[in-house]
Every structure is written in structure tokens, then in C-alpha cells.
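Only a part of the assembly is drawn; its chains keep their places, and the rest are absent.
Chains: A, B and C, in written order; residue numbering restarts at 1 for each.
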Amino acid sequence: MVKEYCGVMGAYDFDGLDVALDLYHGLYTLQHRGQESAGIVTNDYVALHPIKGPGLVNEVFTKDNLSTLKGKIGVGQVQYGSDDPNEAVLPILSRYCKGTMTLAMNGFITNYDELRSELEQRGAIFQSTSHAEMIMNMIAVARITSHSAEAALAQAVAKLKGAFSIILMSPRKLIAVRDPYGFRPLSLGKRGNRYFFASESVVFDVIKAHHVCDVRPGEIIKIDDTGITHIEEGLGKRPALCVFEHVYFARPDSVLDGNSVAQARINIGKELFKAHPAEADVVIGVPDSGLYFSLGYSYESGIPYGFGLVKNSYVGRTFIRSTDEIRTEAVSLKLNPLREVLDGKDVVIVDDSIVRGTTSANLIRLIKQGGARKVHMRIASPPFLWKCNYGTDIPDRSGLIAARMTVDQICEHIGADSLGFLPLESFERVGLNPKLHCMACFTGKYPDEK
Amino acid sequence: MVKEYCGVMGAYDFDGLDVALDLYHGLYTLQHRGQESAGIVTNDYVALHPIKGPGLVNEVFTKDNLSTLKGKIGVGQVQYGSDDPNEAVLPILSRYCKGTMTLAMNGFITNYDELRSELEQRGAIFQSTSHAEMIMNMIAVARITSHSAEAALAQAVAKLKGAFSIILMSPRKLIAVRDPYGFRPLSLGKRGNRYFFASESVVFDVIKAHHVCDVRPGEIIKIDDTGITHIEEGLGKRPALCVFEHVYFARPDSVLDGNSVAQARINIGKELFKAHPAEADVVIGVPDSGLYFSLGYSYESGIPYGFGLVKNSYVGRTFIRSTDEIRTEAVSLKLNPLREVLDGKDVVIVDDSIVRGTTSANLIRLIKQGGARKVHMRIASPPFLWKCNYGTDIPDRSGLIAARMTVDQICEHIGADSLGFLPLESFERVGLNPKLHCMACFTGKYPDEK
Amino acid sequence: MVKEYCGVMGAYDFDGLDVALDLYHGLYTLQHRGQESAGIVTNDYVALHPIKGPGLVNEVFTKDNLSTLKGKIGVGQVQYGSDDPNEAVLPILSRYCKGTMTLAMNGFITNYDELRSELEQRGAIFQSTSHAEMIMNMIAVARITSHSAEAALAQAVAKLKGAFSIILMSPRKLIAVRDPYGFRPLSLGKRGNRYFFASESVVFDVIKAHHVCDVRPGEIIKIDDTGITHIEEGLGKRPALCVFEHVYFARPDSVLDGNSVAQARINIGKELFKAHPAEADVVIGVPDSGLYFSLGYSYESGIPYGFGLVKNSYVGRTFIRSTDEIRTEAVSLKLNPLREVLDGKDVVIVDDSIVRGTTSANLIRLIKQGGARKVHMRIASPPFLWKCNYGTDIPDRSGLIAARMTVDQICEHIGADSLGFLPLESFERVGLNPKLHCMACFTGKYPDEK
């Protein structure tokens, strides 16, 4: 399982109305991007109003506490990683020489240690290991010599390496920036006189807004009394949206930099069949991420699509088990094979990726327990060969099975009857241009390294 | 949305080992049958150990509290309805003349008022409106003149009308009974020297047990030191399993009285096409219950299956919204139409049932917002015309749209381009024999009335 | 430490106004009589409104939940003993043949087992070991043949043995009864058109009501639309208020059956000096219960009163300590000797009682650590020689040091330089007539035994 870090949102209402409810609905919609904590901070020009804490959006916010979030400007965040006591719960608030500053951020700064050390040498202190806290320090330092918050932000961004989508709320402005390569998605939406930034476009669907544009790599967009200002500081490099957003992270109903995620997934399934056909009685997917791929595989192959694994909808983050229980029980609490579909069949199962191989081995064992005669596994991405530098959980090579084994060895290791990975070049065929996307975990070519 | 009341489970270990973990995993698997409270009571022959409370199984039980549930016998329950402060959280415990008695129960007693009044006339008091509490009182009274707990239970059952699957734990026995018509499912499973009762057979899959048999309508099964005893008191009438278990309540991976739920649903989809064909570009389902029907419809029609509605996996029981928000927002927080699939298409959508029509109207509006040209609605059950007497939320005729309108009127009311309900006789064609099932909500023929 | 069981309260407003706030303030004032759970149930003629739970009054009730407690009749309770999962949280609610019945109760039924067994033989079930639940069952049975709730209550009371003050709320009445010996206190108060029952008169002070009368032993008082009715069923025996209410349980600012608790305590201190004079430099008390005795001892002896032990005001029910810590640390977290007062002094310390002797030994060690040269211990009650049958924690003879040792042996055991207990006959001299009080724990003469 690969986790990404965070979903962010911002809102600005030109009529001065409270924006908290839209932020709440938006975070609700972005919940899949971070389930460990949630927060909203609004600004009514008198004070900042923060509600933040561990838990799902539904747990952190109540009708009562939402009603205290007054203000026409606001930012929100859902987050992974806040279990670590050294990690701050975002959005993070601070006061500096020009008043308040609140930051929501999705991403990972690769030169964090170096930049932090630089700040420490100037006398800065850090109350967490949050990259957002460091960025606020950089902005504060930059602000000494800058004429505006957006200029200070630009100055900070120029020094940052890595992947980041940032939404900054200053006393009277809402400012968004996407890193120079645009690794993480970020879009601008609009409903009436109210504007929104959000990690994924599906937020706009849900709050009945429409998609205005994507924030371009390296672009800064400022919203204040004077209107919407697109600031081009020349920070942008070649676009490199994380291709795994399409494979796994994003909701299928989002459109990322112009590409429909659902469409991409279905087409990936079709490409998978072209590259690795199989003779089988049924194609099944791993709920929920694998369903679109398997439907595409079914479309292309003509092999009937079926539900072979039933998911327990109430599975939370953990369940209790004794160590002497059968190993696979955890899997079967979550997924149960459907004998009526599998028994005596040759089955194609499509999953998004293989990291260590353990999950795949469990899945295949489960499907065979359900009576399948043969299991042909298809993977909707190329083999992971390189670690991600940009904030996902894809581990370094020692943890990647494909870095140590051939496809045939992996196939045997996980107990499949055949195994096929998506060819790298298929991405281009489904519209995910390698020149516009980061595929470093498959290729080792990190966009920000020469 | 139609809610049923509760899932139950029992366990007995002939080797004297603790059964709590299996009960926990089983309740976890039955979570869809009741999400408002959960409880387990175990019995180690010294004392009863209860853990009960409001919330999901995952919230009520922790590693720490599960470890206190010692005992080789135990019962468990997931439940709706416990939000009512007058409702007891089950399983319910009591002490009576023969020691302790613990009751888990799924069902609804139609002559509750009459039986309770009878008990009150003898001096009984009631601390809740729980039907289970009343049944315990009946057993206690019956026990005065009965030679055993199972005989007292039989005596009580003989007076009860309605639908019920009961698991009773006495000081040294585990006793299950299913009502004379078998309205609610109940099965016996086994793993090694450990036996289980459970509302649905999927529990046995998950805990690696196998299905031994279904408890027959009116049958009592007792497990104690002497082994498994099937007691036939002649209580059984003609079998009448609730057909809506197959349409909606049960998990697709359960097998109820010999019929696979998933298979029944897929076949219902096929029958729907036969009865109400449509010309369309795509068939979509309403997650999660409608997916199997729509797949069946697709199989039979050859119209491609597609995902037209994306569900937010994190939707809890409630979300916050202001009254002045667009009405349909609540729907779109939960379900979002997928434009890539719907735009410009003629769409078949299959849902399980129509109660008041509001949900269907919202769904159709949503799909049209997603760009669908035409929406053909298909319903995987006949029109609801009669209220349920046996514990589901199907309201009386005044709340049922089909009792007031023709199919054409409903079609217009909900904004569909065509509408088709499953013909009643189709149930038989998918293996759901009307002589073995209750279909009173469609036919008005209540099995226990003449 | 000796614990008693519970404080109770009831309220009835003839003008139909809500009584919950008075009940809250009253329970707040009775908090010393029970700190493990609290509850209020009000009755607005439409429904019962219960708020109950574990914790202090301040923890159970909030501004929000109090505002939901509508109704002109209500009962409340603070309680010990509810940590036991078999114990019900009072007030306890039930429905029976005549509608609802809610019971608050302070006391202990000595023939509980016998009465319960009788009920069980008739088919009753019990969901707790609460004596109040059994009494409700008795009332329900009695009601079959009685013409009114108060008559049924009288019929039940006639069979009950032990100590009890009960407040019963029926659909339209508030009825109080005190056991035939009046072991536990119960009074009637009034403010305007609102009447109150309460365990201690101090409640009336706090809610600005005045004391109308004490409920007499065996008396039933009914309040309903027709007014206040004193019902004399001839149940009363000779009065036998627990003398330990004066020594320890009650608040000093209560007046019990005409005697001021504070005055009784000061006079006990005076009697203690007369019986056991000491030559000393200072008299100190054990906060908080011992302070009045020591002041009385000081008044009578002329030895200056001083604060020799400082109490930590924030001491809760438990504090955490490691087992290898110095034993007396728990004592010193709670009480710290004041060297300025104790150093080089001969000290008289007055405490309320000695049960096992452990606390006394710790206290004396503490005072000597504070520099005291000599410690003369005086006890404001005679030696405990017999267990209490009426619901206090005074253990049986095997747990009572005075049942096994002479006064000299106890003195040596606890490390005092001299030790004196209050002579039994002193109670009479301070106005606590042995003919009107229960002194069984000192004399073995249980009022309800011949």
C-alpha cells in the first residue's frame, strides 16, 4: 500500500460570507488523501479561527465547532503522518513581523535538512519536523527584504526542492503555489463570487463549483481585494505530475492537468490486456483501486468482468488479532473471495502495484481458496525499481521486490500462474505523456536531478 | 434506505478455549446488519463478562477490553435502534431463578404489546422497550414449570409471533432458535472443536470455519457438554425467509438457506433485462448494493458495464450541511457522477428498491448532471406495496410511493426516461421460491396471517 | 475510611416549572455521599428524561444536557458502588402495569437474597444486583392488588428489612418513604410552590429552601396534584438514625432529626477531652472530618488548636505510585505535616474512627516525621466491634482491629503515645440519644433484631 501525504484546500469569498462549510465538504471529499488528521483555519480579519485534530473529517468537525469558524478566507487540510508527536497538525499557524500566516501543504521538501540547518544557524527554533513549519520560517526571513507576502513566498519557493502544493493565508490574502515541476496536483475553482483552491478537481463537483484552471508548475496565484492575480516568477520547470496520482492516489472522478483519472485507469486496463493477454473466464479487481483497471481489461479482452472479492465496508485502520491466528485472517476480514464467481475458473486479477509482494501473495492465496483454478495477475503500473523522493511511501530499493527479482521470480514468489506489469510506454498511449509526468519510481530519472 | 435489525452470533468451544476473538471477527463481518451498537458477553463458568456500547465493532472493542472476555461460551450482537434511550444494548443479561441468562436477538415480535401486558399483569417490570428483555421475562416465567432452559425457551417461542433468530446463553449451554417461519437467517458452523451460530454464513468464511447447516424454521439447537442437540418441538411452519435479505440486507458472499446471495443478485439483474430491456450505452449500479444487479443486467443485455457514480468511502452516518445549501449536496458528498462515463450516453441505472422516491429522484438528477442523455431506471425488486411486520424499516402504505402511483407516474415523478420493476415471478426464476420466502411487502400475503 | 451508599433527592413544582436545576444543585451539595455516579430523571407528563452516568455531578451534567431535563417532577441520586458492572446506575427507571416508575434509593436491604429469591420463583428476572431494582419488582407485584402506587410501596416496605430512604416517581406522583427505623436521614423542604425531598438538610440551605420536617421512620409522604399527604401505615418502629451520620457521613452544616452535625462534632471533641485528657502543646485534626472534633477538644482543654497537617485539595480518588516507593508516600501526597506547628511539640490528633489501624499508624508516623515529640491520639467514636448490616463499609469482626486488640495494644500497634476512644455514653451527653440512634457497630445491638 502506498500512501501519499495530504490534501489541501483554500477558499476566498468576495462577498464576505463564511467559507467554512465549503472547506468542510471539500476536505470530506479529499479524505482519501489523508486520514490521520484534519484541520480548517478561517480568518475573519479580526482573528484566526482554527479547528484541528487527529481523526477523520467527520470526527474532527461537528456542527457546533464548524459554526465558530467565521471568516471569508480559509484554508483546510487532511493529512497523513500526524501520528508522529514531532509532526505538526496542519494547517499550521504563526505570527511573524507582518501579522499572521497560515499554511496548508501537500508535499515533501527534499532539501529540508539543508534549509533547516541554514535557518538554525540564523537562530531559528523548530517545534516540529513539519516541512510546513520550516517553509513558514523561510517566508518570515524572506519577508524582511520583500515587499509582499507573495514575493516572500516566491523567494522561499525558489530555494525549495521537492514536491509541494502550498496554500498560504496571510492577514488579507489567499496565495497558492505549486512546485516548479508540479509533482502534486492543485486546481482553482469558482462558484459565484467565491474562489477555491483544491488538490483535486472532484472537490469542485461536490461543492457545485466549476474548474477554472490548474495551477501551473511554479505558478503563484494570489486572491485578495484586488481580485485574482496570476504571478509568474519564472519558477516553472518542465511539468512532472506524479503518474501514480493517476494509478492510485487520486479519486477516479478527478481530472488532473486535463486528464480524467477514471479514463486513464480504464485505458490502462486495456493496455494491460494488449501487453499481457490472458485466457480466462473472469476478470476481477482488487477493491477499490483495481476495479477500473479490471473493467478496462474486460472491455479490451471480452472476458466477463466479475466481483470476485467482497470488501468489508467497515474496515478501519486496524483490527485486533492474536498472533497465533492464521496469517491470512487479516486479509479475509477485509476481503472475502466469492466462491460463486471464482470456483473452477481461470481468473485475471488486476491490482495497482507490487511493492514487497506480500499483499499480492495473500491475494492470490485468497482467490485460490475461493476455488480459482488459475490466477493471472496483472499490475496496472510498471515494476517499482526506485524510491520516491517526493513524499510517497514507496520505499528504497531494498524494500522493492522488483529490484531484486525478475518478473518470473516474482510470479513464482507470489504464487501466480502468470504475471504481467504495465509496460512503461503504455502510459503515453493512455495520454500520460512521460514528458509531462514524473515516473522516477519506474525509471530512476528524477525530474529535478540531471 | 431500508434498515434491518441486527446480526447475532454465538460460539462454544469444546476444548474450553476462549471464544471472544472469533466473536469479534464475526461481528466485524456482520457489521452491515447493525451499526449503532455492538456487544459481546462471554461466560467462563465463574462469571459473565460483558463488553457493550454504542458505536461500530471497531470502536466498542479494543485489544485491552477483548482480552478480558474470558470463557468458552459467548454471544455477540451488532444492532440498530440503540440510539433510543429506551432501547437496551444487546446482548442483554439477566439473572433469574436458574442463574444467568444472556440473549442476543435479531428480529421483531409482532405480538409484543399483548405479551408484555400479560407479563405486567403478573407483576413484571421493564427497563427498556427491547423485545429481547420481554423474551427473557417469558423464559423466566416458563422456567418455573419447565425442566430445562431449552424447554422454557420452546414454551416462550410457542407464544411469540413475528420474526426472530435468538441465541440464548444459560450458565452452561448455548441455545439457538429460529422463528417458525425462518424470516431471518441463522446458521451453524464449525472449526475443529468449536461451534458457531451466525446470522450469515459469510462469518464462517472469515473465521475459517465451515458451514454445517442452517437452523431450520422453528428448530432449537442446544450445545452443551453433552454435544450438539437438535430439538424439534414441532414449532416450524412453512419456511418464509425474507426475500429482501437477498435483495439488500445480506452480504453478497453469504449463502442463505442454500442460495448464494451474489448469484441471486446477478440473476435478478439478468431477469430485469428480460422483463424490461433498454437500449443504452452503459449500465451502472448504485454503490454498493446495486452493483451486482447492474452487472447481471449488463451480462444479459450485452450493454457495457461501467462505473458511473463514485462513492466517497469515508461517508459516515451523518454529515453537516446548512439548510440553505443546494438540496442535492448531501447526495453529491456521498455519490459523484463520473462525467467520462455518463456524458452524452443513454444510461441504465439499477437500484435495489424504491420507498418514497426521493432517493431515486436525486440519483437521476445526479446522473443527468453528469451528462447522461437518457436515464433508464431499473429496480431489482417489485414495487413495495405493504409494510413489513417483521422488523425492517419498510413503512406503511402512506409512505410507499408505489401504493399511491402507477409505474408511469413514478417514472415521471423521479424524472426517469423509463422505469421497470422486477416482476414478482422473477424471484422464482432466480431460485427464490415464493413458497419458501416471505414476499409480503410486495404481495400483502403475510405468512403468519391467514 | 468508611463509605456510605448514596444521597437522594426529589422535587415537585406545583406551578409546573422545570425542577432539574434545583436537583443539580442539590446533588452537587450531596456529592460527599456518593462520588462514583450521578443521575437525574425528570418527568414532564409526556416522557421521562434521564441523564445518568459515572463520575462526579460536575462531570455527568453539562449546561446542554441539563437543559433537556424538562418536567415539574424529578428525582436525583449520587452513588457509590456503580463501578461494579452488575450494579445499576440510579435513579433506576422501569415501566410496569401502571406506567412508569423511577426510584432513587439510599440504603441496604438485609433480606435482599430472600426477597429476590421469592420474586425469582414467580418468574422475575434481574438485570443488576441493585436493591432498587428488586424493590421496583416488589412494587410492581404489590400493585396488582393495590389501589395506588403509595399503597403498593407501603406493601413492599412492610416486607423490606434494613436501612433505606426511597424516593419514588410514578407517572404523576412523587412519593418518599424512610425505613421503619429511620437509619438513613431524609427531609422535606419547600421554596414557594416547590417541594423537595433530600438526604440532608444542607441541600435546602443551598437552594434557598427551608426545612419543613424530617420524614419520620416508616412514614410515607406523597406529593401530587392534590397536595402533600402524610401517610401513616403504622410501619414505624423505634427511631434508630445511624449515629455515624453525625460522626462522619453527613456534612457538618446539616441538621439530622433535629441535631446539628457541627454542634454534635464539637461537643464530641469536648467529651473526648473530658474522658481522655492529655497534656499537650497543640490539638490538630485530620482534614476534613476531624477538624470539628479537634476544635471541640481545644475548646474544652484550652490547648491551642493548630493546623498540623496540610491537605492537597486536588487529591482525587487515586494517584499513581510505583510499588517500590516508600510506603507512606501515598499518605504524604495527600497530607503533609507542618513542621512549624509540630516540631518539638506534644500533639493531640483527633480522628473519627479506627477500622484496621493502618491509616492511624501512617498518620502518627507522618506527625512524628513533622517533628512531634509525643502524639496523643483521640478517636471521636467508640471502638468498632461489630459489622454494619445497613450498608456502610464497616467490615465484619475479622477486619476490625478493636475486635482483636485491647486499647493499649492498638495504641502500641499504631505507634501513639496515648490513645483514647469516645466512651459510648458520651453520645447521649452530646444529644445523640441511644434510644433514637443505631449504635450497633459499637454495641452489637442491631435495632431490627431482638
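One rule holds for everything that comes next: contacts are C-beta pairs under 8 Å (C-beta built on N, C-alpha and C of every residue); 3 or more make two chains touch, one makes a residue touch a chain.
Everything numeric here is computed off the predicted structure, so don't read it as measured data.
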{"item": "Full complex, copies of the single sequence (shown: 3)", "value": "4"}
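Keep in mind that, in the parts below, only the chains that are shown with their structure count from here on.
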{"item": "Chain contact graph, described as a line, ring, star, complete graph or other shape", "value": "line"}
{"item": "Innermost chain by mean C-alpha position", "value": "B"}
{"item": "Copies subunit B and subunit C touch via same or different residues, half shared test", "value": "same"}
{"item": "Between subunit A and subunit C, centroid-to-centroid distance (C-alpha), Å", "value": "61"}
{"item": "Euclidean distance of C-alpha centroids - subunit B vs subunit C, Å", "value": "50"}
{"item": "Touching two or more other chains - residue numbers and ranges from subunit B", "value": "none"}
{"item": "Interface residues, subunit C side, partner subunit B - complex", "value": "50, 85, 92-97, 101, 117, 120-127, 129, 133, 136-137, 140-144"}
{"item": "Complex contacts: residues of subunit B adjacent to subunit A", "value": "21, 24-25, 28-29, 31-32, 35, 56-58, 61-63, 66, 202, 205-208, 251-253, 260, 262-263, 288, 291-292, 295, 299, 304-307, 310, 312-314, 316, 318-322, 325-326, 329, 332-333, 336-341"}
